[in-house]
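The other protein chains are all here in position, but one chain of the complex has been omitted.
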Amino acid sequence: MIVAEQKPLEEIKELVGEAQKVLVVGCGTCVTVCFAGGDREAQILASSLRMSSKLDDHPQDVTDLTVQRQCEWEYLDPIGEDIQKSDIVVSLGCGIGVQAIAERFPETWVVPGLNTTFLGLPTEQGVWSERCAACGDCLLGLTGGICPIARCSKSLLNGPCGGSEEGHCEIDPDTDCAWQLIYDRLDSLGKLEMLMKLQPPKNWSTSRDGGPRKIIREDLQLAEEETTN
Amino acid sequence: MTENQTPSTEYQIVAYCCEHCAYAAADLAGSLRMQYPPEVKVVEVPCTGKLDPLMVLHALEDGADGIMAAG
Partner (left out) sequence: MTEEAQKTLVGSNLEHVLQNGTFAVTGELGPPQSADGNVIREKLNLLKSYVDAVNITDNQTAIVRMSSIGAGTILVEEGMEPVIQMTCRDRNRLAIQSDLLGAYALGMRNVLCLSGDHQDFGNHPTAKNVFDIDSIQMVKMVADMRDKGLFQCGDEFKGQKPCFLIGAAAAPFADPIKFRPYRLGKKVNAGADFIQTQLVYDIEAFEEYMDKVRELGLHEQTSILAGVGPLKSPGMARYMKKNVPGILVPDKIIDRMSEAGKPWSDIKKEDRTKEDKKARSQAWRKEGIQICVDLIKELQKIEGVAGVHIMAIEWEEAVKPIVEGAGLHPRPEMKTPVL
(Lines give C-alpha, C1' and ligand atoms only; values in the text may rest on other atoms or scores of the structure.)
Protein backbone atom coordinates (compact mmCIF):
# COMPACT_ATOMS: atom_id res chain seq x y z
CA MET A 1 0.00 0.00 0.00
CA ILE A 2 0.90 3.66 -0.19
CA VAL A 3 1.97 4.78 3.25
CA ALA A 4 1.62 8.39 4.32
CA GLU A 5 1.79 10.57 7.39
CA GLN A 6 -0.22 13.63 8.21
CA LYS A 7 1.56 16.96 7.99
CA PRO A 8 1.80 18.95 11.21
CA LEU A 9 -1.34 21.03 11.85
CA GLU A 10 0.69 24.25 11.74
CA GLU A 11 1.88 23.47 8.23
CA ILE A 12 -1.63 22.61 7.05
CA LYS A 13 -2.90 25.86 8.56
CA GLU A 14 -0.26 27.77 6.69
CA LEU A 15 -1.25 26.07 3.44
CA VAL A 16 -4.91 26.82 4.06
CA GLY A 17 -4.20 30.44 4.90
CA GLU A 18 -7.16 32.82 5.02
CA ALA A 19 -9.50 30.73 2.88
CA GLN A 20 -13.04 30.91 4.18
CA LYS A 21 -14.63 27.73 2.94
CA VAL A 22 -12.37 24.76 3.48
CA LEU A 23 -13.12 21.20 2.42
CA VAL A 24 -11.04 18.35 3.84
CA VAL A 25 -11.24 15.32 1.58
CA GLY A 26 -10.24 11.94 2.99
CA CYS A 27 -9.47 8.83 0.98
CA GLY A 28 -10.88 5.44 1.82
CA THR A 29 -8.07 3.29 0.47
CA CYS A 30 -4.34 3.10 1.34
CA VAL A 31 -4.21 6.12 3.64
CA THR A 32 -7.22 4.85 5.58
CA VAL A 33 -5.51 1.59 6.49
CA CYS A 34 -2.35 3.42 7.51
CA PHE A 35 -4.44 5.76 9.67
CA ALA A 36 -3.25 8.91 7.93
CA GLY A 37 -6.05 10.22 5.73
CA GLY A 38 -9.25 8.22 6.08
CA ASP A 39 -12.70 9.33 7.13
CA ARG A 40 -11.74 9.49 10.79
CA GLU A 41 -8.59 11.52 10.16
CA ALA A 42 -10.52 13.85 7.85
CA GLN A 43 -13.09 14.50 10.57
CA ILE A 44 -10.39 15.05 13.19
CA LEU A 45 -8.48 17.42 10.94
CA ALA A 46 -11.63 19.35 10.04
CA SER A 47 -12.53 19.69 13.71
CA SER A 48 -8.98 20.75 14.58
CA LEU A 49 -8.95 23.37 11.84
CA ARG A 50 -12.32 24.72 12.93
CA MET A 51 -11.22 25.10 16.52
CA SER A 52 -7.81 26.41 15.64
CA SER A 53 -9.22 29.05 13.29
CA LYS A 54 -11.68 30.09 15.97
CA LEU A 55 -8.86 30.49 18.47
CA ASP A 56 -7.06 32.60 15.89
CA ASP A 57 -10.12 34.88 15.67
CA HIS A 58 -10.65 33.95 12.08
CA PRO A 59 -13.28 31.20 12.15
CA GLN A 60 -13.24 29.16 8.98
CA ASP A 61 -16.02 27.03 7.61
CA VAL A 62 -14.35 23.64 7.51
CA THR A 63 -16.23 20.56 6.39
CA ASP A 64 -15.05 17.11 5.47
CA LEU A 65 -15.88 14.35 3.04
CA THR A 66 -14.28 11.04 2.29
CA VAL A 67 -14.32 9.22 -1.02
CA GLN A 68 -13.45 5.60 -1.59
CA ARG A 69 -10.48 6.44 -3.81
CA GLN A 70 -9.12 9.88 -4.58
CA CYS A 71 -6.86 8.51 -7.29
CA GLU A 72 -9.69 7.81 -9.69
CA TRP A 73 -11.81 10.58 -11.14
CA GLU A 74 -14.93 8.40 -11.08
CA TYR A 75 -14.85 8.59 -7.30
CA LEU A 76 -14.22 12.33 -7.26
CA ASP A 77 -16.95 13.34 -9.65
CA PRO A 78 -19.82 12.73 -7.20
CA ILE A 79 -18.32 15.28 -4.79
CA GLY A 80 -17.48 17.70 -7.58
CA GLU A 81 -20.05 20.22 -6.45
CA ASP A 82 -18.69 20.28 -2.89
CA ILE A 83 -15.18 20.71 -4.23
CA GLN A 84 -16.15 23.53 -6.56
CA LYS A 85 -18.04 25.36 -3.82
CA SER A 86 -14.94 25.42 -1.61
CA ASP A 87 -12.27 28.08 -1.55
CA ILE A 88 -9.70 25.44 -0.87
CA VAL A 89 -9.50 21.66 -0.68
CA VAL A 90 -7.17 19.95 1.77
CA SER A 91 -6.60 16.50 0.32
CA LEU A 92 -5.84 13.75 2.77
CA GLY A 93 -5.08 11.43 -0.12
CA CYS A 94 -1.58 10.50 -1.16
CA GLY A 95 0.19 12.71 -3.67
CA ILE A 96 -1.82 11.02 -6.38
CA GLY A 97 -5.08 12.02 -4.74
CA VAL A 98 -4.01 15.65 -4.47
CA GLN A 99 -3.11 15.72 -8.13
CA ALA A 100 -6.23 13.86 -9.20
CA ILE A 101 -8.32 16.60 -7.57
CA ALA A 102 -6.18 19.37 -9.03
CA GLU A 103 -6.41 17.84 -12.48
CA ARG A 104 -10.14 17.16 -12.36
CA PHE A 105 -11.08 20.52 -10.85
CA PRO A 106 -8.79 23.07 -12.46
CA GLU A 107 -10.63 25.99 -10.84
CA THR A 108 -10.08 24.74 -7.31
CA TRP A 109 -7.04 25.37 -5.18
CA VAL A 110 -5.96 22.07 -3.58
CA VAL A 111 -3.24 21.52 -0.98
CA PRO A 112 -1.85 18.33 0.56
CA GLY A 113 -2.57 17.40 4.15
CA LEU A 114 -0.29 14.39 4.05
CA ASN A 115 3.28 13.61 3.27
CA THR A 116 3.29 10.53 1.07
CA THR A 117 6.16 8.53 2.42
CA PHE A 118 6.59 5.17 0.70
CA LEU A 119 5.19 1.94 -0.69
CA GLY A 120 5.22 -0.53 2.10
CA LEU A 121 3.38 -2.72 4.51
CA PRO A 122 2.51 -2.85 8.19
CA THR A 123 5.06 -5.16 9.77
CA GLU A 124 3.47 -4.99 13.20
CA GLN A 125 0.71 -2.99 14.82
CA GLY A 126 1.62 0.66 14.33
CA VAL A 127 4.75 0.02 12.27
CA TRP A 128 5.02 0.42 8.50
CA SER A 129 8.10 -0.38 6.45
CA GLU A 130 9.13 0.46 2.93
CA ARG A 131 9.18 -2.44 0.50
CA CYS A 132 9.06 -1.17 -3.08
CA ALA A 133 10.69 1.70 -4.96
CA ALA A 134 8.55 1.23 -8.10
CA CYS A 135 11.71 1.06 -10.21
CA GLY A 136 9.84 -0.40 -13.13
CA ASP A 137 12.07 -3.42 -13.59
CA CYS A 138 11.47 -5.84 -10.74
CA LEU A 139 14.48 -7.85 -9.69
CA LEU A 140 12.99 -9.62 -6.69
CA GLY A 141 13.49 -12.87 -8.57
CA LEU A 142 17.24 -12.41 -8.17
CA THR A 143 17.25 -11.57 -4.51
CA GLY A 144 14.94 -14.04 -2.86
CA GLY A 145 11.99 -11.69 -2.73
CA ILE A 146 13.75 -8.91 -0.80
CA CYS A 147 14.25 -5.64 -2.63
CA PRO A 148 17.73 -4.10 -2.40
CA ILE A 149 16.60 -1.01 -4.32
CA ALA A 150 14.01 -0.05 -1.75
CA ARG A 151 15.58 -1.58 1.33
CA CYS A 152 19.36 -1.20 1.01
CA SER A 153 20.33 2.36 1.98
CA LYS A 154 22.66 2.49 -1.00
CA SER A 155 20.46 0.43 -3.36
CA LEU A 156 23.39 -1.88 -3.99
CA LEU A 157 22.90 -4.70 -6.46
CA ASN A 158 26.01 -6.55 -5.36
CA GLY A 159 25.83 -6.02 -1.63
CA PRO A 160 26.27 -6.05 1.24
CA CYS A 161 28.63 -3.14 1.78
CA GLY A 162 31.07 -3.05 4.68
CA GLY A 163 28.56 -1.32 6.92
CA SER A 164 26.44 -4.39 7.60
CA GLU A 165 26.61 -5.33 11.24
CA GLU A 166 24.61 -7.87 13.16
CA GLY A 167 21.81 -7.69 10.66
CA HIS A 168 21.36 -3.94 10.66
CA CYS A 169 22.40 -1.13 8.38
CA GLU A 170 25.16 1.23 9.45
CA ILE A 171 22.93 4.25 9.05
CA ASP A 172 20.54 3.16 11.77
CA PRO A 173 20.42 0.23 14.19
CA ASP A 174 16.65 0.02 13.64
CA THR A 175 17.07 -0.50 9.90
CA ASP A 176 17.59 -4.05 8.68
CA CYS A 177 20.49 -4.66 6.33
CA ALA A 178 18.61 -5.75 3.22
CA TRP A 179 21.60 -7.73 2.02
CA GLN A 180 21.84 -9.64 5.26
CA LEU A 181 18.15 -10.51 4.80
CA ILE A 182 18.82 -11.54 1.20
CA TYR A 183 21.82 -13.60 2.25
CA ASP A 184 19.92 -15.36 5.03
CA ARG A 185 16.94 -16.10 2.83
CA LEU A 186 18.97 -17.46 -0.07
CA ASP A 187 21.02 -19.45 2.42
CA SER A 188 17.95 -21.01 4.00
CA LEU A 189 16.57 -21.86 0.55
CA GLY A 190 19.89 -23.35 -0.57
CA LYS A 191 20.33 -20.74 -3.29
CA LEU A 192 23.42 -18.85 -2.12
CA GLU A 193 25.15 -19.45 -5.45
CA MET A 194 22.78 -16.84 -6.89
CA LEU A 195 24.78 -14.19 -5.02
CA MET A 196 27.99 -15.12 -6.81
CA LYS A 197 26.77 -13.69 -10.09
CA LEU A 198 27.85 -10.14 -10.78
CA GLN A 199 24.74 -8.08 -11.30
CA PRO A 200 25.32 -5.53 -14.05
CA PRO A 201 24.43 -1.84 -13.67
CA LYS A 202 20.69 -1.42 -13.48
CA ASN A 203 18.69 0.11 -16.26
CA TRP A 204 17.17 3.04 -14.42
CA SER A 205 15.31 4.29 -17.46
CA THR A 206 12.27 2.29 -16.35
CA SER A 207 12.44 4.13 -13.05
CA ARG A 208 11.69 7.79 -12.38
CA ASP A 209 15.13 8.56 -13.81
CA GLY A 210 13.75 7.90 -17.27
CA GLY A 211 11.27 10.73 -16.84
CA PRO A 212 7.60 10.59 -15.81
CA ARG A 213 6.19 7.20 -16.65
CA LYS A 214 3.04 6.19 -18.41
CA ILE A 215 1.55 2.86 -19.37
CA ILE A 216 -0.71 2.61 -22.38
CA ARG A 217 -2.68 -0.60 -22.81
CA GLU A 218 -4.27 -0.44 -26.20
CA ASP A 219 -6.22 -3.61 -25.50
CA LEU A 220 -7.97 -1.77 -22.70
CA GLN A 221 -8.38 1.59 -24.34
CA LEU A 222 -11.79 2.54 -25.56
CA ALA A 223 -12.37 3.24 -29.21
CA GLU A 224 -12.73 6.92 -29.97
CA GLU A 225 -16.51 6.84 -30.44
CA GLU A 226 -16.85 5.09 -27.05
CA THR A 227 -14.84 7.72 -25.19
CA THR A 228 -16.95 10.51 -26.53
CA ASN A 229 -20.12 8.91 -25.17
CA MET B 1 -22.23 26.25 18.77
CA THR B 2 -21.37 28.20 21.88
CA GLU B 3 -21.99 31.64 20.46
CA ASN B 4 -25.71 30.77 20.26
CA GLN B 5 -25.80 29.71 23.90
CA THR B 6 -25.99 31.74 27.07
CA PRO B 7 -22.39 32.04 28.20
CA SER B 8 -21.82 30.03 31.35
CA THR B 9 -20.00 31.51 34.27
CA GLU B 10 -18.83 28.04 35.19
CA TYR B 11 -16.70 25.60 33.28
CA GLN B 12 -18.59 23.16 31.13
CA ILE B 13 -17.37 19.62 31.62
CA VAL B 14 -18.39 16.61 29.58
CA ALA B 15 -17.94 13.38 31.50
CA TYR B 16 -17.73 10.28 29.40
CA CYS B 17 -18.68 7.50 31.77
CA CYS B 18 -18.37 3.78 31.30
CA GLU B 19 -21.74 2.14 31.63
CA HIS B 20 -20.28 -0.65 33.75
CA CYS B 21 -18.76 1.46 36.50
CA ALA B 22 -18.63 5.27 36.44
CA TYR B 23 -22.03 5.69 34.84
CA ALA B 24 -23.52 3.18 37.27
CA ALA B 25 -21.87 5.12 40.10
CA ALA B 26 -23.35 8.40 38.84
CA ASP B 27 -26.72 6.68 38.66
CA LEU B 28 -26.38 5.47 42.23
CA ALA B 29 -25.29 8.94 43.34
CA GLY B 30 -28.46 10.26 41.75
CA SER B 31 -30.69 7.81 43.56
CA LEU B 32 -28.91 8.69 46.81
CA ARG B 33 -29.81 12.34 45.98
CA MET B 34 -26.16 13.36 46.05
CA GLN B 35 -25.48 16.69 44.36
CA TYR B 36 -23.06 17.42 41.55
CA PRO B 37 -22.66 20.65 39.56
CA PRO B 38 -25.05 21.09 36.65
CA GLU B 39 -22.08 22.08 34.43
CA VAL B 40 -20.99 18.42 34.36
CA LYS B 41 -22.74 16.70 31.50
CA VAL B 42 -22.63 12.93 31.85
CA VAL B 43 -22.44 10.92 28.63
CA GLU B 44 -22.79 7.19 28.89
CA VAL B 45 -20.34 5.19 26.82
CA PRO B 46 -20.18 1.40 26.54
CA CYS B 47 -16.55 1.55 27.65
CA THR B 48 -14.05 4.41 27.97
CA GLY B 49 -11.97 2.45 25.49
CA LYS B 50 -14.58 3.61 23.00
CA LEU B 51 -13.68 7.23 23.69
CA ASP B 52 -12.52 8.51 20.34
CA PRO B 53 -10.51 11.69 19.76
CA LEU B 54 -13.44 12.82 17.61
CA MET B 55 -15.84 12.63 20.57
CA VAL B 56 -13.48 14.78 22.56
CA LEU B 57 -13.02 17.25 19.70
CA HIS B 58 -16.74 17.51 19.05
CA ALA B 59 -17.43 18.20 22.73
CA LEU B 60 -14.75 20.90 22.80
CA GLU B 61 -15.99 22.40 19.56
CA ASP B 62 -19.48 22.55 20.99
CA GLY B 63 -18.32 24.58 23.94
CA ALA B 64 -17.01 22.17 26.55
CA ASP B 65 -14.12 23.52 28.60
CA GLY B 66 -12.96 20.15 29.76
CA ILE B 67 -13.45 16.46 29.29
CA MET B 68 -13.58 13.80 31.95
CA ALA B 69 -13.14 10.16 31.12
CA ALA B 70 -14.39 7.99 33.93
CA GLY B 71 -14.21 4.25 33.73
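A few remarks follow.
All chains are identified by letter, namely A and B, in their written order; residue positions are counted from 1 within each chain.
Just so it is clear, a contact is a pair of C-beta atoms (placed from the backbone, for glycine too) under 8 Å apart; a residue touches a chain by one contact, two chains touch by 3 or more.
Owing to the predicted nature of the structure, the values given are computational and were not obtained by experimental measurement.
Shown chains touched by the hidden chain across the complete assembly: A.
Summary of contacts with the chain left out: across A:68, A:158 or A:221, the touching residue is A:158. Where chain A meets the missing chain, the touching residues are 153-167, 170-172, 177, 180, 183-184, 192, 195-196, 198-202, 204.
To be clear about the criterion, only the chains that are shown with their structure count from here on.
The distance from the centre of chain A to the centre of chain B, with each centre set as the mean of the Cα atoms, comes to 39 Å. Contact residues on chain B toward chain A in their complex (touch as defined above): 52-54, 57-58, 60-61. Of all the residues in chain A, the ones that touch chain B in their complex are 40, 43-44, 47-48, 50-51.
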